[in-house]
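One protein chain omitted, others in place.
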Amino acid sequence: MRRGLGELRKDLSIIDVGKGTARDERTLKLKKQFRRIPKAAALIILLLLVCAIFSPLIAPHDPIEQNLANALKPPFWQKGGSFAYLLGTDNLGRDILSRIIYGARISVIVGFAGVLVSGIMGTFLGVVAGYFGGKIDLVIMRLTDIMLSLPYILIAIAIIGAIGPGLTNIIIVLGITQWVGYTRIIRFEAMSLSKSEFIEMAVISGTRWWRILLVHILPNVLNSAVVLGTLDVGKMIIFEAALSFLGLGVKPPTASWGGMLADGRVYLTFAWWLATFPGIAIAITVLGGNLLGDWLRDELDPRHQLKA
Amino acid sequence: MGALTEIKDLKKYFPIESGFIHKVKVDLKAVDGVSFGIDEGDTFGLVGESGCGKTTIGKVLLRLYEPTSGKVLFDGKDVTHLQGEALDEYRKNIQAVFQNPYASLNPRMRIWKLIGEPLMAKGWSVQKVKERVSELLDLVMLPTDCGARFPHEMSAGQRQQIAIARALSINPKFIVLDEPTSLLDVSAQSSILNMIVGLQKKLELTYLFISHNLAVVRFLSNRVGVMYCGKLVELADSRKLYLAPKHPYSRALLASILIPDPELQSQEIVLEGDVISPINPPLGCRFYTRCQDVKEGCKENEPPLLEIEPNHFIACHLY
Partner (left out) sequence: MGNADCGLRNEETWNKTLVEYGGELEMKTLNSELQTPNSGDPILEVKDLQIHFFTDRGVLRAVEGVDFSVRKQEVWGLVGESASGKSVIGQALIGMVAKPAGRIVSGEVFFKGEDILKMAPREVEKIRGNQIAFIPQDPTTALNPLLRIGFQIGEAFKYHRGMEASNIPEEIVKVMGVVNIPSPEQRLNDYPHQLSGGLKQRVIIATALSCQPDLLIADEPTSALDVTIQIQIIKLIREIQDRFQMTMILITHNLGLVAKMCHRVAVLYCGRIVEEAPVRGLFKDPKHPYTRGLLASLPKGEKGNVELYTIPGQLPNPLYHPPGCSFSPRCPHALSKCQEIPPMEWSSEDHRVRCWRWKEI
């Protein structure tokens, strides 16, 4: 409000009036094209997918092939490094770069599958809690309270302890612990949707409750669920990394970023590249996921329509 | 002609919690003992300001709410506490059109699905639904190709036309119209109003028209009930009411109509104070605090609804 009428003087300068409008229209078109795609996020996600899908084609070496003679070689720009092993090798002589590329597979699978499982569970429970209210809502909410009060690592340890490590089991653990984030938000949306007029109209029309949930409520909460999901991808990857770090993740010798972090920990002081590069990979991927999630949230928000 | 719909001493209370430290459970007495009947083929206008309970009555008739006490009769049968299949049967006879053209249509469904929803709920095949939807679109004077579109592509007036089409899809006898034109521009309003009138003649419908806009109610209704704070204060044929309103509140309401003619201005009756909250209504006449014609006994005794002339009921100690 402070910059109200006075600032108009800049926008107004009578000399420019004609040009002003045309200039705005051209800028508008450019801005329009640019804003559609979040460049950085798209790039990162693309890179990730390419690595995951085409790993055998891209990776210079076999990620699990050991070559103790080549152990602990530094990255190529340092003394002792070579172009054969661009980012150096680990303690067992395995190429870091190739392991990172193959590790993307684990991250992609865990990221997407984890989000899917927890997302579906969480959204379903949220919708049910929000629409029905009453006792059902109470039970589900108490459940979320319980889940939130227990540290997820503890639960993960307990479950993995019972069923053993491995990729599928990690996804199960993620599903069981991470659904809560969705439920709270989706429940809130479902609750307000349930009071809206078009739901009343559906009831009057004689639509059954399961159809209302499926056809009316679910599609309208999907937006939020998707946004939450994309923001969660990063969380899943970090989760997997944490579990692998603790030795509860994927079984060696499969390359996983978390596992690489764990292995590289002891070597940090003198062979920093073992842990640093997987760490960077995790950070960039999580960043990409967050940027994508942010952009999606803005794109899907109907109030965002009117902005220059 | 017998009454198609009747409500008898209808009460609907909503329990709410009041107070901060000491939570007290009080009842929001949205509707507190209302009775009237609507004859077949009539348009019954229910007027009042916000919080008077008119929308609640509509929702009780639609069975979106169950009454706290009292009865709802339809076609002679008691429908107050129907459930399950019997409720579905009842729902075939009564549909609704609501106020907000933006909130009453699911933004993610195509228009033909929205209009055909009551039919799909009955298990009609997609083919038959689409045929019926075409008929309905014709009936409400919308181009038949808009079935494939989404609600946000249509204007507010067109959305209300869609809502009307949906209400008509299963051939109900009775339609509850809750402020269908209040959020529309003047140009859309007149076409929707004409359509409502036209459809009534064509399809022999009975309407309950709920509104706070008295000019519109006058245009549409043959019988009008005025509500204040959960109670009916006057009930009469529309012409009688608008010609010579008797209850002080009705008179104030009618005096508040803004007539679009600078030379015709009604005598001003300006009420003091605000609309009463139905949470803890006073013991006597609810209009007591704002009435300019109070006399002894108004504060302590609630006036009953009495028939002072044939078909003209009023709840006031002055009569």
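By written order: A and B. Residues from 1 in each chain.
One rule holds in what follows: a residue touches a chain if its C-beta (ideal position, glycine included) is under 8 Å from a C-beta of that chain, and two chains touch if they have at least 3 such contacts.
These numbers come from a predicted model, not from an experiment.
Novice: Among B:87, B:126 or B:215, single out the residue that touches the unshown chain.
Specialist: The missing chain is touched by B:215.
Novice: Going by the contact rule already stated, which one of B:17, B:85 or B:263 would touch the omitted chain in the full complex?
Specialist: B:263
Novice: Hey, which of B:155, B:171 or B:280 is the one touching the hidden chain?
Specialist: The one listed residue touching the chain not shown is B:155.
Novice: In the whole complex, what residues of chain B lie against the chain that is missing from view?
Specialist: 43, 49-50, 155, 157-158, 185-191, 193-194, 197, 212, 214-216, 218-222, 238-239, 242-245, 251-272, 274-275
Simple rule for what comes next: only the chains that are shown with their structure count from here on.
Novice: What does chain A use to touch chain B in their complex?
Specialist: For chain A paired with chain B, touching residues are 196-198, 200-208, 211, 215-216, 219-220.
Novice: Which residues of chain B touch chain A in their complex?
Specialist: Touching chain A from chain B are residues 59, 62, 64, 88, 91-92, 94-96, 98-100, 103-109, 117-118, 120-122, 163, 166, 170.
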